[in-house]
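Note that one protein chain is taken out, while the other chains of the complex remain in position.
Read from first to last, the chains carry the letters A, B and C; within each, the first residue is number 1.
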Amino acid sequence: MTPAKPTFAPKNPDFETRVRDSFNRQPFMHHCNITMPVVEPGYVEMRVDHDHALTQQHGFLHGGMVGTVADCTAGYAAFSLMRAEDSVITVEYKINMLAPAHGRTMLGRSRVIRAGGSLMICQSDLYVLNGAGDAATEKHCATALVTLMVLKDTPDAPPE
Amino acid sequence: MTPAKPTFAPKNPDFETRVRDSFNRQPFMHHCNITMPVVEPGYVEMRVDHDHALTQQHGFLHGGMVGTVADCTAGYAAFSLMRAEDSVITVEYKINMLAPAHGRTMLGRSRVIRAGGSLMICQSDLYVLNGAGDAATEKHCATALVTLMVLKDTPDAPPE
Amino acid sequence: MTPAKPTFAPKNPDFETRVRDSFNRQPFMHHCNITMPVVEPGYVEMRVDHDHALTQQHGFLHGGMVGTVADCTAGYAAFSLMRAEDSVITVEYKINMLAPAHGRTMLGRSRVIRAGGSLMICQSDLYVLNGAGDAATEKHCATALVTLMVLKDTPDAPPE
Partner (left out) sequence: MTPAKPTFAPKNPDFETRVRDSFNRQPFMHHCNITMPVVEPGYVEMRVDHDHALTQQHGFLHGGMVGTVADCTAGYAAFSLMRAEDSVITVEYKINMLAPAHGRTMLGRSRVIRAGGSLMICQSDLYVLNGAGDAATEKHCATALVTLMVLKDTPDAPPE
């Protein structure tokens, strides 16, 4: 019933370098210790380890972090399919919280589900990871639909 | 055309103390230097001043901060109308980005638009402020609809 | 607190004729007896009178009709601001149901809240009307945020 995972041919062979360079220039990613272990064409993963500074009043990872990872994984999944001359902006997203982000690590996975010339649509899923080895568990804690726009002939970096 | 601003009678006369106490127990609010200048029944304002640590690759306030403030102002606007025995959780939200959060300060305003016994719906609007005095400007940078659930007879604090 | 109602200058002086012509060519509007009493630059109203054929299992106007009016009023509010050469397509929308659509008439009002060159964002509000004259009441039954795309140099009519 689930459509086969689409395979995308990147327009920019250096897409991973470009995505990682952009990610590294985002101070907020460092401020929150978000990492990006996987960058594939049209697919990105990010992780955030539990950290007291990132929690809300019940001691769980803050919803703002859940939304941030949903949005950013989608942004870079879309960006990975763009030309080297283009950049990306989030138009809107909607996120459903499915369970508290209560765990050792939160993992975000986002996949492009429609790659248009002007707009890209991604689905982001967030999971909380607990335990390790054979006892590792993965709980689905949020899901999001994200709409992104291609900014044609627009550099990703700010003007000097 | 705009319906008159609704006036809500809080069920808990100490609503402001309860909202502020909850806000203060959120480490992520401190991590991002978010403040909450206004707490009224069914209405909350938050502010974040520009800070390099909170920016994205173009030097604007990160979209994650925009989403965080949209969600949190809504959460506390809803919480302000709840009984002293209840607490609040975000079910979902949807946010449209209208302009880059490029300014001295971002201001978030959220208002309850439906206060049900189980669910509350809020609208959050985000503005970027620039200039000062007579030259002050306010630009609408995002708008969000947020659905929150009343957790009946559930304390807001974590178990000791 | 509510930003002043924006005033838009239409790019096409014949915007109302163009909007009404497009509306009239939609068979589904006729199938559901939807009318469009107001077309202004960046603002549209539609109405649907209660009709058994349009109801759900509790006898209220079907949620599908609520979503349809939220989407279509937004589409024409956006279309009213476009050039005569362009047409409009819905990218996505999100709707919160606030009360059952239980009444004599449902009224939809949509306003453009951001008119960009490529994308337009509208907010649609739906009301159920009951009573008449001094006893008339208007209940807010749903609210939606709608993202629309400008299809440049694309006719609104199907190819012959």
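Quick note on the criterion: contacts are C-beta pairs under 8 Å (C-beta built on N, C-alpha and C of every residue); 3 or more make two chains touch, one makes a residue touch a chain.
Because the structure is predicted, anything quoted here is derived from the model rather than measured.
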Chains shown that the absent chain touches, full complex: A, B, C
Of C:39, C:77, C:91 or C:150, the one touching the omitted chain in the full complex: C:91
Interface with the unshown chain - residue positions in chain B: 91-92, 94, 118-119, 121, 145, 147, 149
Interface with the unshown chain - residue positions in chain C: 22, 25-28, 30-32, 52-59, 62-65, 67-68, 71-72, 89-97, 156-158
Where the unshown chain meets chain A, residue by residue: 1-3, 5, 94, 96, 98-99, 109, 111, 113-114, 121, 123, 140, 143, 145, 147
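As a convention for this text, only the chains that are shown with their structure count from here on.
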Angular offset of chain A relative to chain B [C-alpha, multiple of 5 degrees]: 180
Computed distance of Cα centres, chain C from chain B, in Å: 29
Rounded Å distance, chain A centre to chain C centre (Cα mean): 33
Chain C residues counted as touching two or more neighbouring chains: 94, 121, 145, 147
